[in-house]
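Only one protein chain is missing from this complex, and each of the others stays in its spot.
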Amino acid sequence: MTRISTGITDLDKKLQGGFPEGECILITGEPGTGKTIIGIQFLYNACKEGKRCALIATEETPEKIIIHGKALGFDLEPFVNTNQLSMVRFLEIRAFDIGEGTNQKYIEIDDINNLLHMMQEDIDVIVLDNMGTFSIGVDLKEFRDKVDALAYLLSKQNRTSLIMMDATAHELTHRITEYSTYGTIKLTTKENPYTGKMERYMYMPKMRGTKVTLELINYDITEEGIKLLSSKSNK
Amino acid sequence: MTRISTGITDLDKKLQGGFPEGECILITGEPGTGKTIIGIQFLYNACKEGKRCALIATEETPEKIIIHGKALGFDLEPFVNTNQLSMVRFLEIRAFDIGEGTNQKYIEIDDINNLLHMMQEDIDVIVLDNMGTFSIGVDLKEFRDKVDALAYLLSKQNRTSLIMMDATAHELTHRITEYSTYGTIKLTTKENPYTGKMERYMYMPKMRGTKVTLELINYDITEEGIKLLSSKSNK
Amino acid sequence: MTRISTGITDLDKKLQGGFPEGECILITGEPGTGKTIIGIQFLYNACKEGKRCALIATEETPEKIIIHGKALGFDLEPFVNTNQLSMVRFLEIRAFDIGEGTNQKYIEIDDINNLLHMMQEDIDVIVLDNMGTFSIGVDLKEFRDKVDALAYLLSKQNRTSLIMMDATAHELTHRITEYSTYGTIKLTTKENPYTGKMERYMYMPKMRGTKVTLELINYDITEEGIKLLSSKSNK
Amino acid sequence: MTRISTGITDLDKKLQGGFPEGECILITGEPGTGKTIIGIQFLYNACKEGKRCALIATEETPEKIIIHGKALGFDLEPFVNTNQLSMVRFLEIRAFDIGEGTNQKYIEIDDINNLLHMMQEDIDVIVLDNMGTFSIGVDLKEFRDKVDALAYLLSKQNRTSLIMMDATAHELTHRITEYSTYGTIKLTTKENPYTGKMERYMYMPKMRGTKVTLELINYDITEEGIKLLSSKSNK
Amino acid sequence: MTRISTGITDLDKKLQGGFPEGECILITGEPGTGKTIIGIQFLYNACKEGKRCALIATEETPEKIIIHGKALGFDLEPFVNTNQLSMVRFLEIRAFDIGEGTNQKYIEIDDINNLLHMMQEDIDVIVLDNMGTFSIGVDLKEFRDKVDALAYLLSKQNRTSLIMMDATAHELTHRITEYSTYGTIKLTTKENPYTGKMERYMYMPKMRGTKVTLELINYDITEEGIKLLSSKSNK
Partner (left out) sequence: MTRISTGITDLDKKLQGGFPEGECILITGEPGTGKTIIGIQFLYNACKEGKRCALIATEETPEKIIIHGKALGFDLEPFVNTNQLSMVRFLEIRAFDIGEGTNQKYIEIDDINNLLHMMQEDIDVIVLDNMGTFSIGVDLKEFRDKVDALAYLLSKQNRTSLIMMDATAHELTHRITEYSTYGTIKLTTKENPYTGKMERYMYMPKMRGTKVTLELINYDITEEGIKLLSSKSNK
C-alpha cells in the first residue's frame, strides 16, 4: 500500500509511512485539540511534495488558516498563490447566507458531493475542516447514507482525504462516520493519573491495511505544530 | 450438532468445532474491531471446503474486500471468478441511489428478505456485512419483527449465516437483534487493568447448543488475520 | 399454599417446594441467560406429573424448542404427540404476516388474552416465551393496563404461568411488569469480584407468600440444564 | 399532634407514636419491598382500634389481599364482613374495561377525587394501593396539580391516608408526589457493604411535625409481617 | 450594602448580617430539607422588626403553615391578625380550579407578576413558596424570560424576596433560575463519609456583594427550627 506523509514525522512512523493513499481518514476531537493544525501540516507537506491539494474550510476563512499556519512555520500562502492549493470558502458563503437571510437553504453535505464531482481530477489531496456543521439537524439515516456516499466517491476518485469532525457533532451522530471511513484518529485530553495534569493524546481505533497499536499516543501542540512525545512504547 | 469451521482454528476449539450449521450468528463491534476480517476468514475457509457462499456487502465494494483479504493471506478472488462466492453489491446501489437522488427508497431489510427468497438453494453460507445500515430510522417494533423474520427465513432455508452489525446500530436498536439470532459474538476493546494498555477481546454471551464459557477471550488483528492469544483459561 | 415444582430440584428448595400454584411468575434476563431452558424444564416436569400444559412460543419454532430440550435431556416430544403439551405457533404467524406484507396488524398482547379465553379449562400450566415482542412500540399506560389484565385473567383461571420477558423489553417498559406478577426471577451475568470471571446469577426480588432471601444465587447452564451452584448460603 | 399507630410497634417508636393523624403519607418502593404489607398492617390495627377504614385496591383483588394478610396473621376478613373496612374494587373495574374494550376511558386520578367526595364522612383511614397506575401517560403538570388537589382534599376531610406508589411510576413522575404529601417513607434494597448481602431499608426524608432521623432503618419481611431490625441507633 | 436578618443567627454571621436588602434569593432543595421552615423563620423575624410582609403559598394552606411555625416557636398568627403579614392563598385557588374542572387555566407565573404590580408598596418582604408548580410544562425559553422579568420586577420594587423552588422543578428547568436571582442557597442531604450517616448541608454557590465561602454548612432541623452545626470552619 502506498503511503502519503502526514507531515508529522513521528506519526508517519506509527503509520508505516503515512496515511494510506487514496483513502479517507476521519480526525475527530474537542475544540483546541489541534484538528486544524493536523490539516495544515498535512497540506503543507503534500504541497511541498508537489501534490495538488484543496482545503474546504467551513468554520474559518482561508486568511485565518494561513496566518495560523505561518505562526507554526507552515506557510501555505505560496502554494495558494501558485494555485497548487485551492481554498474553498464555505464559511463566507454560510455567513453571507445567514446574514442576508435571503437564502434559507444553507450549505449541505450534498454540496460537498457536488463540489467533488466538479473538482479537477489532478487534485489528489483534500482536507474538509469540518464536517460537523453538515451533520446537525440532519436525519441520522440520511446522514449515514450521505457519508457512505461521500467516502465512496472520494475513494473512487482516488483522492487522499482528511475529514475533520468536531467531537460534539460526532457524538450527536452517534459516531457513525467512523464506520464509513478507512481510518480514524481521535484527539483527546485526559488527566495523567501519575502527575494529575491534563495531557493530550491521540488514539487510532481503526486504520485499515495498517498495523497500528491501540496505545494512547501522548502529543503536544508546540510553537512548531504537533509533536508526539517520546514514551516507552514510542522507542 | 454439525459444525462449520469459523476459519480461525483457535475459535473453532472454543465452539466445539465451529459455528452451528444452518444457524444465524450475530457479530457485533465498534469500528476497527475486525468484524469484516471475521467474515473474510469464514468465507475463505468455507469456499476452500467447497461450499457455495454469498457476501452481501453494504458498506464496502467487493474489490476493497478482496484487497483486504489478500493483504491478510485470504485470497477470495479465485472463488469469485469461479462463481463459488457471489458478491452482492449493495454499497454501489446505495451510493448510486443517494447520488442520483432519483430513488428515494433506499435499500431496506425487506430487500435482504427478497434476495434470500431468490437466491439459489445451493448457497449454504451467507455473510451480511453489515446490517446496521438497515436499522437506523426504522421503527423498533418493525425492526424486531423483520429481524425475527429474517432469522427465521435463514434458519428455514438451512443457511449458515453471519450477520455483522456495528455497535452504534446495535445500541440504537437496544440490542434486540441478539434475541433473534442463535448466537452472538461481541468484539470489544478495553484497558487491561494490569498493563494499562488497550486490548481486544471477544465475548460470547449466547451460543445455543454449544458449551461456551463466559470468559473474555483476548485476540489480536495480525498481518495474518484474527489470532486468539493464549491465556490461562485457553490452555 | 400449594406448590408446583420448577423442574430444578435446588430451586424448589429455595421456593419452599416450587412456584406458587395458580399464580403468574415473571422470568427476565439478557440473551443467553437460560430463560427458555427454565421454561423447558418447568414444562417437562409438569408434563411428567400429568398436568396439561401449553407453550406459547413467539420467538422460536416448537421444533427448535423440542431439539433444544432433547439436547439437555428433557424430551418434550412425547407430550406433544399425546397432546398433553400444546404448542402455540406464534413465531410462524408473525413471520408469515411480516413476509407476506398483507397483514399489517401483527400479533398483540390482546391476542394472548383472547387465546386464554378460548383455551381448554384443563390446561393448568402455561409458559409464554416471550412477552417482549408485544411490548415494543406500545404506549406504556396501555401496556401496564393490559399486563395487569393478563395477570388478573391468568390468576382468575387458576393457571400457573411463567412469563418470559427479555431484558431489553423489560427495561424499555420501565420494569412495570414486575408490579403485575406474583413473583419475579431475574437472570443476570456479572463479574465475580474475587476471580474476575463472568458468572451467572439469579435473583428473586419478589415472591409473594414465600419466604425468599435476597441473595444472588449462582447458577450454571450445563449439558443437563440449569444447575444451582452450591455456596455457603445454599448449604 | 395526635398520632395513629402504624401497626408496626417499632416503627411507631420512630414516629413519636405513629403517623400524624389526618395527614397524607406516601409509601414508595420497588416490587417486593412490602408496600402492600405496610398497608395491611396499618388497616388491621386501625380496624382493631375501632376506626372505619377503606382500601382502594388498583392492582390486586380484595380476596388476594385478605389471603395475603391472613398468611401474615393480620385477618382483615371480619372487618370486611362487618363493613368496618370497605374494599374498593378498582382492579376488577380496570380489568373489565380493558377486557371488554368498550370503555376507552380507564380509571383516572379524578375518579379517586370523586370517590373521596362521595365516601362516608366517618371513614377516617384510607389506603390507596397504588397510585402508580394513575400517573403513567399523564401530563406531568396535570399530575402535580391533581396530586396537590388530592392531598389537599384528604387533609381537608381530615382522613389519615397512606398513598402507595411504585418506584417506577414515582421516578417517571420525577418524584413530585413527595412535595404534596405530609411525609414520605421510601422502601429500598441495598447491599450491606460489610456482609455483601442485599438487605431491606426504609428511609424517611420528610415527616412534618415529627422529629425523625435521616438514618436507613434496616427491616425484614417475616412470616409475621414487617419487623424493624435492632441496630445501634435503634436502641 | 444593607442587610436583613435571615432569622437564623448563625446564618446571618455567614452572610455579613443577612440577606442583601431589596434583592431576590433562591432557596432550593429536596422534600424535607426545610425550605418552608427557612421561609417561616425569615418572615417571623421580619415581622418582629416591623416590616410588612407577604407569603405567597402555592402548596400549603396558610393555616398549616401557621401550625408548622407555632410548633417550632415562630408564631406568625398575631402578625396575620394585624395584617402585617399578608397570606396569599394560591393552593386553595389551584385546588378549586382543579376540583371544579371549570377553569382550565391554572395559576401561572404571570399571575405572580400581576400580583406584584397590585401589591401595596409598603410590603418590603416577600416569600414565594414555591415556584416549582409554575415551571412544569412551561417552555424553557418562556420560563427563563419570565423568571428574569420576575426577578427584575422584584428588584425594581426594592422588595427583599425569597423564592423557594423544589429540587425536581429546579432540575427539570435545568437550574436556570439561579442565573436570574441575586443569590442561591441549596439545601441537600448527603452521607457523612466518616460516620456513614445522612446529614443536612446548605451550600451557597452565589451571593452577590457578599463574601461567602464555598463550604458545605452542616445544619439540622430541630424542634426550634434550623440550626447550623458548629464546625471547624464555623468557629
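We just call them A, B, C, D and E in the order they show up, numbering each chain from 1.
The working rule: a residue touches a chain if its C-beta (ideal position, glycine included) is under 8 Å from a C-beta of that chain, and two chains touch if they have at least 3 such contacts.
All of these numbers come straight from a predicted model, not from anything done at the bench.
Contacts of the undisplayed chain with the visible chains, over the whole complex, involve A, E. Contact residues of subunit E toward the unshown chain are 1, 110, 113, 139-142, 144-146, 148-149, 152-153, 155, 174-176, 178-180, 184, 205-209, 211, 214-216. Not every partner is drawn; the one left out touches subunit A at residues 30-32, 59, 61, 64, 67-68, 71, 91-92, 94-95, 98-99, 106, 130, 132-133, 136-137, 166, 168, 171-172, 189, 197-200, 223.
Note that only the chains that are shown with their structure count from here on.
The minimum number of touch steps separating subunit C from subunit D is 1. The fewest steps needed to get from subunit A to subunit C, moving only between touching chains, is 2.
Most remote from subunit B, judged by the distance between CA-atom centroids, is E. As a whole-number value, the distance joining the C-alpha centres of subunit D and subunit E reads 30 Å. Subunit B and subunit E, compared by their mean Cα positions, are separated by 61 Å. Put simply, the C-alpha centre of subunit B and that of subunit D have 52 angstrom between them.
If each chain is drawn as a node and touching chains are joined, the picture is a simple open line.
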